[in-house]
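One chain of protein is taken out of this complex; the other chains stay put.
Showing chain A:
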Amino acid sequence: MRSLLLAGTALLTLTSGAAHAQMSNDVIRIGVLNDRSGIYADLAGEGSAIAARMAAEEFGGKVAGAPIEIVVADHQNKADIAASKAREWVDTGNVDVIADVPNSAAALAVQGITRDKKRIFLMSGPGATALTGAQCSPYGFHWAYDNYAMAAGTGRALYEQGKKNWYFVTADYAFGQSLEEETTKMVNKLGGKIVGSVRHPLGSADFSSFLLQAQGSKADVIGFANAGADATNAVKQAAEFGITQSGQSLAGLLLFITDIHALGLPAAQGLMFTEGFYWNLDDQTRDWSKKFEAKAGKKPTMVQAGVYSAVRHYLKAVDAAKTDDPDKVAAKMRELPVEDMFAKKGKVAANGRMFHDMYLVRVKAPGQSKGPWDYYDVVKTIPAETAFLDPALSGCPLVK
């Protein structure tokens, strides 16, 4: 076995030219692993692959002399499929980087593999705070958002508006419960109160019963700790039952611009939530999003923009380190500032969390919107330092 390995290494050294002697093989291969057909296909899916390709194109398709190649796979929101695909890519596919991986369960599985096999993992899709907490990895980078940022941003903003009492409508599984827990911590810390909560099964179509209970609680805020179709159905039916007209505020704890597009402004107007990205922030974001829209047919979500930013930063680090050695590249990624259309003066912390500004947005009324995708008023920018959890409190063993 040992001699075989030696022979293999010798062969590799022979075949790789002198120009890029530091590359593990002759190509930088980036695997975009996400949901391409299920509930997260619109917010990640092919759009994330397009975003990764856009980052590669910016480098002219080559970094430090090696061509960049993007491969994609569908994990179908199953952690076991995500894990076996990641293993296959790393063991036999010469994949250097795995990117995106929405669905926290899938991301946690891939994090374990990339930690053991020493491969860079660029997470844009998943939300679990554990990815930069107890389950952090020297090679794992969490880019666009996390549950803490969503909960803290929205919880604090509504508190500052004098809305102190919360009622949760929570999806009854790990993700929903973690969102509720993070928000509860923030609301309690600020001096607000949780007046009640109701747990609904994942994939409920009818929310009227839960909404009626929330309405009866007389809470200032009804917080939806759910995502995807659950969140859009809940918001739509809240409008139908006249909940916002009666003075209660709705807070989505994880919404994407594709959800707002799906809901339509009449149902979504007035909704406040935290976003990691909006296409209409400045010239740079508008310019990039226009190029993205030309390829994808829609504006990017924060997950897709995050994939672009993370892949770009990785390539920049490879370029600077002149190698794809994971340890050296990971060190460079932490050292270099993140500066692109997604993150201004972003910084990667020791636990792998990328600190960047987040945005508190309010959905426009139909009359204020100038057309498709003109959906948000940015109420305020949440500075990076307060947007994310202090790495010292994250419980990540890498933080000393």
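The working rule: a contact is a pair of C-beta atoms (placed from the backbone, for glycine too) under 8 Å apart; a residue touches a chain by one contact, two chains touch by 3 or more; residues count from 1.
Keep in mind that, in the parts below, contacts and distances are computed from a predicted model.
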item: Among "Branched-chain amino acid ABC transporter permease", "Fumarate reductase subunit C", "Acyl carrier protein" or "Beta-hydroxyacyl-ACP dehydratase", UniProt-listed name of the chain not shown; value: "Branched-chain amino acid ABC transporter permease"
item: Identified contact with the non-displayed chain, of A:226, A:258 or A:394; value: A:258
item: Contact partner of the left-out chain, one of A:62, A:87 or A:236; value: A:236
item: Among A:142, A:163 or A:200, the residue in touch with the chain that has been omitted; value: A:200
item: Where the unshown chain meets chain A, residue by residue; value: 37-39, 41-43, 172, 198-201, 203-206, 208-210, 212-213, 215-216, 228-229, 232-233, 236-237, 240-242, 246, 258-259, 261-264, 266-267
